[in-house]
Each structure stands twice: as C-alpha cells, then as structure tokens.
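Only one protein chain is missing; all other protein chains are in place.
Letters A, B and C mark the chains as written, and numbering starts fresh at 1 in each.
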Amino acid sequence: MTIMAEKRVNKVVLAYSGGLDTSIILKWLQTTYGCEVVTFTADLGQGEELGPARDKALLLGIKPENIFIEDVREEFVRDYVFPMFRANAQYEGLYLLGTSIARPLIAKKQIEIAERVGADAVSHGATGKGNDQVRFELGYYALKPDITIIAPWREWDLTSRTKLLEFAEQNQIPIAKDKRGEAPFSVDANLLHASSEGKVLEDPANEVPDYVYSRTIDPEQAPDTPTIITMDFEKGDPVAIDGVRMSPATLLTKLNELGRANGIGRLDLVENRFVGMKSRGMYETPGGTILYFAHRGIESITLDRGAAHLKDELMPKYAELIYNGFWFSPEREMLQAMIDKSQEAVTGRVTLKLYKGSAWVIGRESPYSLYDQDLVTFEEGAVAYDHRDAQGFIRLNALRLRTLGARKRKHGI
Amino acid sequence: MTIMAEKRVNKVVLAYSGGLDTSIILKWLQTTYGCEVVTFTADLGQGEELGPARDKALLLGIKPENIFIEDVREEFVRDYVFPMFRANAQYEGLYLLGTSIARPLIAKKQIEIAERVGADAVSHGATGKGNDQVRFELGYYALKPDITIIAPWREWDLTSRTKLLEFAEQNQIPIAKDKRGEAPFSVDANLLHASSEGKVLEDPANEVPDYVYSRTIDPEQAPDTPTIITMDFEKGDPVAIDGVRMSPATLLTKLNELGRANGIGRLDLVENRFVGMKSRGMYETPGGTILYFAHRGIESITLDRGAAHLKDELMPKYAELIYNGFWFSPEREMLQAMIDKSQEAVTGRVTLKLYKGSAWVIGRESPYSLYDQDLVTFEEGAVAYDHRDAQGFIRLNALRLRTLGARKRKHGI
Amino acid sequence: MTIMAEKRVNKVVLAYSGGLDTSIILKWLQTTYGCEVVTFTADLGQGEELGPARDKALLLGIKPENIFIEDVREEFVRDYVFPMFRANAQYEGLYLLGTSIARPLIAKKQIEIAERVGADAVSHGATGKGNDQVRFELGYYALKPDITIIAPWREWDLTSRTKLLEFAEQNQIPIAKDKRGEAPFSVDANLLHASSEGKVLEDPANEVPDYVYSRTIDPEQAPDTPTIITMDFEKGDPVAIDGVRMSPATLLTKLNELGRANGIGRLDLVENRFVGMKSRGMYETPGGTILYFAHRGIESITLDRGAAHLKDELMPKYAELIYNGFWFSPEREMLQAMIDKSQEAVTGRVTLKLYKGSAWVIGRESPYSLYDQDLVTFEEGAVAYDHRDAQGFIRLNALRLRTLGARKRKHGI
Partner (left out) sequence: MTIMAEKRVNKVVLAYSGGLDTSIILKWLQTTYGCEVVTFTADLGQGEELGPARDKALLLGIKPENIFIEDVREEFVRDYVFPMFRANAQYEGLYLLGTSIARPLIAKKQIEIAERVGADAVSHGATGKGNDQVRFELGYYALKPDITIIAPWREWDLTSRTKLLEFAEQNQIPIAKDKRGEAPFSVDANLLHASSEGKVLEDPANEVPDYVYSRTIDPEQAPDTPTIITMDFEKGDPVAIDGVRMSPATLLTKLNELGRANGIGRLDLVENRFVGMKSRGMYETPGGTILYFAHRGIESITLDRGAAHLKDELMPKYAELIYNGFWFSPEREMLQAMIDKSQEAVTGRVTLKLYKGSAWVIGRESPYSLYDQDLVTFEEGAVAYDHRDAQGFIRLNALRLRTLGARKRKHGI
C-alpha cells in the first residue's frame, strides 16, 4: 500500500475521540504526512471518559505536550446551545440541530491549539458524504484562513472496513472486540443529543429498531404518572429547574435526565443534507426538546408580537445556517444580534408536564408579562381597548381588498 | 331601552348557530334595524345537529325561504383545510389555525346567499375584542365591497350577561337552563378543531382544567398500546387511511377519532391576536395534528430541499395571513400558487404511531421518492456523488469566510 | 357652530409649524377643549425660519414658557436618517422615506415636552386619510401609552377650505394673501426631502408640472459638465465630502446642494399607503439619492456576500416598518441591531459622478476592502482559489437537481 500526502504539513491538530477510527487517522497522518500529530479531545457531554483517550494517544506515540484534553461542556451549552435555543431553531421544522451546533466549538478549539503549538494543519474524522466535514472545515477556514485541512476520509484508500482493520493491525492499533464487525449504525453524541444513521436505518420505510435509542427510554416504558417541573428563564436562557439555579451544563444534564426518564425527544427524520442528498437519521434530544417548548412558553407572555413574528420568519434561515456549518459567518452573527436584542425581557417561569414522550407547557408567569392585566389597563377605570376601534381597524385593513373586489366585479380580474 | 340602528338596512344575512347568542342577535336585528333577517347555518362538523336551528329560526319569525342550512363539511376540508395543511401552517410555531380557517368559508356562503336573496347586509356573532370579527368582515368586504356589515357586539348596549338574558326574556327567546349562568369558557368548534378561551382559562399560569377538553381524552387515560396507521397522500393531500380511500371530510373525521382515542392534539397557548393583545386559548386538533406530522413525513422524501426550505421560510407569513383573516387576499393566493406548485409529487404512504398524546412518523415510502437509491445512481457502476467533490464544494463555500478571516486578522474587524 | 370636545384635556402639546393650518388647530384646541396649549416647533431643515412661528404663537395667546422651538437637524440626520440609510431602505423599490423618517423624531420631542410641562395630551396637524397621523400617533403611544391624542382633522367639522378660513377670520388668525385660495398641492419638507401631493398631482397619468419642484433644478437645466465628488464613510455613515469632514446635518446639506444643482433625486410615484389606498406623490431627495448610491458603493467592497444578501432580503420589511410608522417598535429595533452589526467595516471612499439627474458610482476604495488582492492571496505563491474546486462545488450544488431530473425522466414529475 502506498499512500501519498497531498500537501506538505509539519504539525497537525487532530480532533481525536480515542476511538478506533480517529486512532487509525492519527496513525495514517503520521505515516502519510510524516508530520507531528497533536490530539484534541473534548468532553462535550458525549458520555465517554477522557482518560482512555489520553492513554491511547500516548500509546500511539503522541508526546504528552501534544495531547490536549478539555472539558468544554459549560462553554458548549452557554455559548452555543443556549444562543441557538433563543431562536427556537429547528431545521426542516423538526430537528433541533444537536450535531450541527457542536462542530463550530470543536473547530474553534482546534484552531486555538494550532495557534498555540504552531501547527500548520488540522484534521477531523468526518466522512466525505456528510455535513460534518463542511461544518468543521468552514469553521477552520473562517478562523484561520491559511490553515491546511486534512480530511482523511476524502483522501485515503482505506475505503472498506476490511482495509481499515488491516491498517490498524499493521500499525499496532488495538481493536476492541466489538469493533471487528461493521457497526449496525453510526452515532454522534454530545450533551444536547445523540444521533444515529446508516445501515439499519437506511430504509426510511422501516421503523427505527428499539436498540438504536440510547438517550431515552421507550415512551411505552416511561412512568404512568406525569412529572411536573418548573423552569426559570432569564433573558431567554434557562437558569433553574424546580427553583434550583444551575450552571448551563448542569441544567441541561438535569433536563436530559428528566427527558430520558419520560421518553421525550425522539425524532425519526429524513432530512436534506447540505451536500445535496437526503439522509435518514434518528435523533434523541431529551433535554433540548423540553427546553424548546419551555422557551416558546416563556416567550409567549414576554415577547411582543412584532418581535415574535420576525423571529419566526427568520428562524428557518438561522437554522439552515447552523445546519450548513455557517456558525462563524457574518449573517449568523447578524441574526444572533437581532435575536439576542429580543430576549431582554424573556424572563419568568414556565411549568411543564412531562409524560410518555411529550412535554407540555401548562403554565407560565413573568414579572415582565405582556399579558398582565395591569399593563392592559392604562388609566383608572379605562382600558386601552375600545370595541368601537375594531370597526375602523377592520375597515382600513379591508380597504384595499374592497378596491380589489370592486375591480373583480367590474373586470373579472 | 332604546336602540338606534346605525345604518339603513333592508335585508340581512346572519351567520346563525341556533344558540342563545345568535338568537338574541337575530331578534336584535329585527327590532333595531326593522329589517328582514335571513339565517345561514352551516354544518362545519362542529358536532351539533342543524334541525333545532331551523326550528328556532322559524320560532323567531324567520320565513322558511329565508332559512339556509347547508352541510359544508366536504367543501371545508377540501378547499380550506387541505390547502392550508399543504403549507404545514402553524401560527406562532404551534397553532394549527382551526378557528381561523373556517371563517372565510362562512363569509363566502353568507355573501353568496346575500347575492341570491338580494340582501344588502350581513351580520355575525363575533365579539369586538377577538380575531373572528376581522376574519368574517375582511371576507365580506373582499367578496362584496359594497356590503353593509352589522356587528352587534360592537354596536349594542347589551354589555352584560344580565342585559342579554333580559333582552331574551323580553323577546320570548327560549333560554336553556344551563345558559342561565355565565359559561366558564367560550368554545368554537368545527371538523378541524375545538377551541376554548376566557374565564377559567384566563390566567396563563394555571393549568387548563380537564373538563374544558371535549375532543380528546386525557393522554393518561388513552390506551396503553400504540395504534399504528398508514396514511396515503396524493399531490399533498391525504386520500386514504390504512389503505381505505375516503372523501376529505370522512378522512378528517376518521383521523379525529384516532386522535381523540389517543389523546392527540391538545394545545395550551398564549397567542398574539391581530387586534393587538395577547390571549390564552386551549385548542384541540386531534386529526389535524396527525395530518401535520404525516404531511411533513411524506414531504420529507418527495420534496426537494430548495422547495422545502422555501416553503418553510414563507410558512410563518402564510399562517399569519390566515390567522389575521386575509384568506381572500392576493398575497395568500400567490403563496398558495407557490405552495401548490410544490406538491405535484407529494404522493406516497406514511406510517404513524399514535400513543398517549403523540403522533410519530415511523415510516414513509413513495414511488416519487427522492431518497430512492436508483435515483441517486445515474450510471452503471458509477454514482453521482464523488467524495472528492466535497473538497471543492467546501473550499468555494469557505472562500468568502477566508477573505473575511484574513481581514479580521489584519484589521481586527 | 358648536364644537364638542371628545375628551377632557388640561394641557396639550401641539406640533406647530406657524403656518395657517396649525394656527387654526391651535385656536381650535383652545376653544374646543378649553385647555392650555403648548407649541413645539422644530427646525428639521424644512427651509423655513422659526422666528415667525414664535411670534405667531405669542400673537395667538401662547405663554412664552409654553413655546418650545428647537433645532433638531443634527439629531434628525444622525439618529434617524443615517441609521435608515445603513439599510439602503427604499419603500416599494423606489421611495427613500423622507417624510416617514421625520415623524418619529417629532413625536418623541412632543412627548418629552409633555413630560416636562405635565401635559396630558398631544396634537398634530396630519389629515385623516394619510400615513402621517399613523406615524405620529404610533410614536406617541409607544413612548407614553397613557397619552391623550387629539387629531383635529379627524374630529372637527371644518371640512372645507371655506369653513377653515371662516374659522380663522372669526378667531383673528392672520391669513397670508397666498393662502386665500386652495393650494394646488400640499407639501412636506425636511433636510432629507420635500414631497408634494394632491390636487394637480392627483391624476397619475399626467406629468408632474415643473412648478411643483422646489429642491432640484430641472435636469435639462443642470450643468452640461458632470460634477465629480468623493464621499468618505465610517462604519456605514458618511463623514466627509471631497475629503472635508462635516457633521451629519452639514454633510446632508452639502449633498442637497450638489444634488439640487445637478437635478438629482426627483421621483414621481404612485405608492400604497398604510391606511389602504394608493396615492400619487412627487418626492425630491437630492442629497439622499446621492447617499443611497454612495452607500451601496462602499458596501460593495467592504460587506461580505452573506451579510449583504441578508440585508437586501430584509430591507423591504424594514422600509415598510418605517413607512407604516413603526420606528419605535421592537421589530424595527431588532432589524436595526442586525443592520448595525453589519456596518463595522463599511469604511472607505466612494467617487461619484453627478450629471443631469443621475448619480453614478465610478470608484470605491477601502482599507477594509474584501476585494483587495492581498486578502485573496493567503500564502506565498498560492491562492485560495483553485479552478478544480469549482467542479466539486458545481457537482454538489447540482446533486439535488440531478436527482429531481432523474425523477422527472422516470415519472414525468
């Protein structure tokens, strides 16, 4: 097997999970590019310990000073997840963007490390048919335009499971027993969600098998009694559950537990990838799903109609930008400025009922409520609303329609 | 009590339900305007028999030839509900517009009758603080610009329950025993939904009491076993359930039964009215909720990304137009033309799981599927997708971001 | 003649121009409401001296401490005109919103005075068929929700020119000789523009007579030689002409002179009013027209595509909000936050040619130019753009279209 490096590279920062695939990439980078490899492993809440990743990197010959491991859960939730939920973002009407939102943070960390260690390249383990390669690489390029990007899955000739395993064996990469065969589906996970796709999920006519789910219990197995919780919001972000203030990551972790227990946040979706084809995915976003409804609930009493409708009209575009990997783009930042401006008074408490797959808002209250009766009444004994006003309102709104109607009667068009 | 007519009217077509309120209006029109009253009563699937409405109209002195009763359920579902669901319309992200969509049809029928009987006015029983007055009257004006509109709730001095009942008694209008007291909430219903608002629902911090629900059983009381159904679509509209073809109204009726039994379609919402204030409503849209998810499901494999995203971006505007009463407006018709154009191949079958308040799409298939593997492969042994294409795709998408990134590094902005 | 006050009012702040119409209103307020009148006269650059307004107010019995006169030209241009031009706002594709943008400032000043003098009402001289009443009153209500608004033109019975003049004579209001007859058209003016409408302009088939124009000379009479100027921008706002830094109002005044001399900025338009009918207006925006093209010119090299296109997509909505009077609304403020975010690097110099009615950008340069060759080249001897990238870019953009094309060939749809 001869492999030819496409670019000259001295030092590369690899997004390294410690798993088999990125371990193969690590070795492939060393052997193909003859370059120093720096690993970055993040705790995004994917549910795996980071210690083994360090051990494995050492085993594969990475110098200790080239191993970067960081718990970024708070940053992830505070600076990425919460800003996105302020927008009520849903891609294609349903998907809460759990995978998409984690990529820019990883890209940013890799570039920061590249700057620190003087690396001239970055690398990731995303495949050549998916969205994640786009999200990683748009992030890299936006933050460091002269960076060299190595995308092994688009470059190498390890095009089958067999070749990958051969390469691993030849390079003394340990292979866990359960990794010998092909995985029945592929998984991505972080504190916001877990997603699965491929293989057993490929036929969209077939139901997702139960064993694919990892973050939620089957709604049918969930408790027969609803769980009632409250969530407190400040300026559009959740700050407390049942009155207990928590940090962003702690709060989302708690919401995930609540969601998991009640079977909330499963989504079986055929979506349109940015790279042009449709794919079928299964998403579990237990805490995010509760958060989505709770946020809409608190907005419903604290956000003005004009603000709310403007947000709703621009949400699809905002979600599309994140899905397509344009987090670090001026237009995403402009939309974020617009959204954040609207959240100043999105503060208050929402009560939710969680039950067998659903999260229902059953109450909301706020010191800044625009629903408040005191606000509607402006003077002693007088209200801002006069029934007679409605007539003028309707008549002027109707004026152009009446003109059109008269034309239609006269001319038929 | 003296009441003065504001306009001169000879003959008025009243949207008449047969209930106490519209009976009072009927009498009030006779006594105040001294005009001939023509009643129009529609079966929109609200779940009440129409016979009593005819009897009551006769009792109140309406001439038989002036009593119009029509079953408009098929027209309602075919020409109003289904076109709207092609758009996946949700007002403020959640509300399926059950009340809004019925008003234009009633307005159209009243105007047609007015033309037929030579009436110069129409009247309705919507109050002066709500959206329905707007929806009725924009419809009237658009279809017959020179019509006179009588909106009793904005004109009369029957401003309390007591005054209304006094007027009823003075005018020999029979009052059912349970109508003596104030209703604990007000209701609107048709084949698509039932909505409730007012009184016990007014504090948005308090949960909706269980007795308010009429169209769905409590999810907690729903069966412990899921119901699996299939829905077939043709050109964006549902045509069959479990393989059995049905007319539009029959199909929606069947979906309502399925939704009711599984506790599906409850919504507790604080919404922004067109007339300017927030209100809290409870909606039950059992069949419509299933239809919404099923339609998104069939679109997910048959609709192109460009088409789907354009629809999603314009949906909030489309929904707002319907909510605000602009069904008969050029912009709604333009959007409908755009939406309908997209539905030509939205044909196929969706499988759904209904369970304790939720409707999940678990499978979808179509002869026109864009997901189909045969379509993705264009030639013998070759596929349309080449991994290497992704690099160029990413690099050109990144180009402007790299230019921006370089500026930021040089100039800080 | 008996006039009845509709509301109880103690003290009213009137937007007072010193002209005949607002003098009549002043007197009518005194006689009808029996209230103290406070006058506010602003120098917005309309081109009239303010001294006479003070004299006339005194003559009509206004106490000196109740006469407020203010030069607001700098505030007007800095805080209203320039922010609006950052958006490239044009209503219905053509109108630069000269009248619309002045109303919120006047409303704000009236409310501030009302707070200072303890007035409970405000009043304006806008008619009942136009947009300006809406713009004034939405401003009043947004800034002081409990204010009482007196709109004389909607209330009084002075419904003809004759009645107005009678009232003036009865109340010793001096009438200038040229005000005896009906004006052939009505005018609004400020530093941004002059507009004319009504009477001789009413038939949209007829050309605007030359005597209607006041701010620009006829392009045919303009110099036969072009005028070349440069304009410097900082963060989206113009700061200098021909290298000479000026304050906002001074700069716009200078631009107006340049535009006037070259016959620039005339617009003959039939537009759609917010109150529902079409109207024909003639606008002269000499300096604003130059500014519009200059701003687009500097943006063309300093603004990223994503930012520019997002601005363009939202511009019609932004312009509509200003036209309709929603300057003080959350959605206008949200859009402004978004727009302002985009202007950070909109800095540089534009060269323009002014000639017989037109303003052409003929050159643009900026230290932050995204066009700059140095930025496009990232490394020694290497450029960011590789021709081969285009193939992948095209092929992935084409993928969904190919899938659709294959379906069409197979199924015809």
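Here, contacts are C-beta pairs under 8 Å (C-beta built on N, C-alpha and C of every residue); 3 or more make two chains touch, one makes a residue touch a chain.
Since this is a predicted model, take the numbers as computed values, not measurements.
From the options B:Glu36, B:Glu75, B:Asp304 or B:Asp389, the residue with contact to the chain not on display is B:Asp304. Of the candidate positions A:Asp146, A:Glu220 or A:Asp304, contact with the hidden chain is made by A:Asp304.
Mapped onto chain C, the footprint of the missing chain covers residues 88, 92-94, 128-129, 133-134, 137-138, 141-146, 151, 153-154, 204-208, 219-220, 224, 226, 266, 268-272, 275-278, 280, 296-297, 300-301, 304-305, 308-309, 312-313, 315-317, 320, 326, 328-330, 351, 353, 355-358, 360-365, 369-371, 376, 385, 387-388, 390-391, 393-395, 397-398, 401-406, 409.
Taking the whole complex into account, chain B touches the unshown chain at residues 145-146, 272, 275-277, 304, 306-307, 309-310, 317, 326, 329-331, 333-335, 337-342, 378-379, 384, 396-400, 403.
Contacts to the hidden chain, counted on chain A, fall at residues 304-306, 344-345, 367-368, 370, 375-376, 378, 384-386, 388-393, 395-397, 399-400, 402-404, 406-407, 410-411, 413.
In this section, only the chains that are shown with their structure count from here on.
Between chain A and chain C, the centres computed from C-alpha atoms are 42 Å apart. Centroid to centroid, with C-alpha atoms defining each point, chain A and chain B lie 32 Å apart.
Within chain B, contacts with two or more other chains are made by residues 304-305, 370, 376, 385, 388, 390-391, 393, 395, 397, 402-404, 406.
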